[in-house]
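Rest of the complex left out; these chains stay put.
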Amino acid sequence: MTMTNNYEEIRQAAYKHNMQLPQLGLVLFTFGNVSVADHAAGVFAIKPSGVAYNDLTPDKMVIVDFEGVTVEGDLRPSSDTKTHAVLYKHWPKIGAIVHTHSTYATAWAQSLRGIPIYGTTHADHLTMDIPCAPPMADEMIAGNYEYETGFQILNHFEEHQLNYEEVEMILVGSHAPFTWGKTAEKAVYNSAVLEYVAKMATLTEQINPDAPRLKDALIKKHFERKHGPDSYYGQ
Amino acid sequence: MTMTNNYEEIRQAAYKHNMQLPQLGLVLFTFGNVSVADHAAGVFAIKPSGVAYNDLTPDKMVIVDFEGVTVEGDLRPSSDTKTHAVLYKHWPKIGAIVHTHSTYATAWAQSLRGIPIYGTTHADHLTMDIPCAPPMADEMIAGNYEYETGFQILNHFEEHQLNYEEVEMILVGSHAPFTWGKTAEKAVYNSAVLEYVAKMATLTEQINPDAPRLKDALIKKHFERKHGPDSYYGQ
């Protein structure tokens, strides 16, 4: 049994970044959660289930291991905890995961469509459509559902040869988005970007139902402005 | 004649939860009302008619019995009072009712369509489409309109074999939504959830006009995560 102080850092980070979700307009009531991992310790801190954001404190964050078992904390962790655990276990380089039901991204998930790459705002962050994993088979839903949701995401990335370090977001069909990143800042940032891109893609199709996908040269240019050895965006 | 102090609790609760409607963005001006019932006393406290939210105080809540007759209070109760009375009289387990003209939910009511269950956000709260009662026959409208609105809701539930403890919301066709719950917190929560689900369903149909209803296995799973003996959402 580990002492509390060991997890102070991820607890504080999980608290701080959970609180950003309502500030960024990404959640209604408790419809979302952020977790922050300590891969060396094999644990992550996650929002307790069903607790209002206004009632959160760092102490209420629950410490869970990568099998989804609570290690420390008096409250029950988020009902989505096992999805987080599966992703951390298989994707060693992600430091945080965010789940929301933000309106536009969730509407795309409900539509069972990936989000086409229509513009440079999208290409600044990833070079392909935002993926949408199909709903799971019934027996997986009836079984260990949240655990299987994690595998549904992993399998979709594998089948489509996606790299989780390059594509830091997915829509789970009929459900809602998950995003991640090396840091909690980046994972929350990705959730807000996804919602913004989802809204603009919705409007783009309304304005021009025949709008083309962004041309390859622009996809390449904009992504490489922000990422890789020749990037020149930021400081 | 009962003394004021008897109703202090429901008066305070009605005041507090009426004030949440503008905070949640669910009302413009006076387009909404919350009531809170005391079934033992056979009364409920409800917003006075046409009074701006900023001018409300707990004292201004009107106490009305389940026949719709004012028991205590100087102001005229909400014009929708008789609808509330009918529901409390026939549904003994609801502690509060909320009526709003929130934009998306009202647009569905004006469209005379129930809201299809497209995703897990919806299924977290109810397992079927959000019902829409048709507009009433002309003679009922011309008669005791608000009283008949209550019966229109009751009849729609009976005809479609809906359980008011499971389905805590309805759209009244051409009019607007009503929600309820065991507590005032839950009834107001349901109004905000309904508006959120209504917005996402609107967007879903715009993004994919052929979007399918949520598959049964997911409906069952998500509802049972939050409700019933095996629920594991929340604390």
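Each chain gets a letter, A and B, in the order it is written, and its residues are counted from 1.
Basically, a contact is a pair of C-beta atoms (placed from the backbone, for glycine too) under 8 Å apart; a residue touches a chain by one contact, two chains touch by 3 or more.
It should be emphasised that the depicted structure is a prediction, and the values quoted were computed from it without experimental measurement.
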Ask   = How many copies of the chain make up the whole complex, given that 2 are shown?
value = 4
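The rule is simple: only the chains that are shown with their structure count from here on.
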Query = Nearest 5 degrees, what's the C-alpha rotation angle taking subunit A to subunit B?
reply = 90
Query = Distance-wise, how many Å sit between the C-alpha centres of subunit A and subunit B, to the nearest whole number?
reply = 33
Inquiry  = List the residues on subunit B that touch subunit A in their complex, please.
reply    = 118-121, 189, 192-193, 196, 199-201, 203-204, 206-208, 211-212, 214-218, 220-221, 225, 232-235
Residues on subunit A engaged by subunit B in the complex (per definition of touch) = 28-29, 31, 48-51, 75-76, 79, 101, 103-104, 106-113, 135, 138, 141-142, 145, 174-176, 202, 205-206
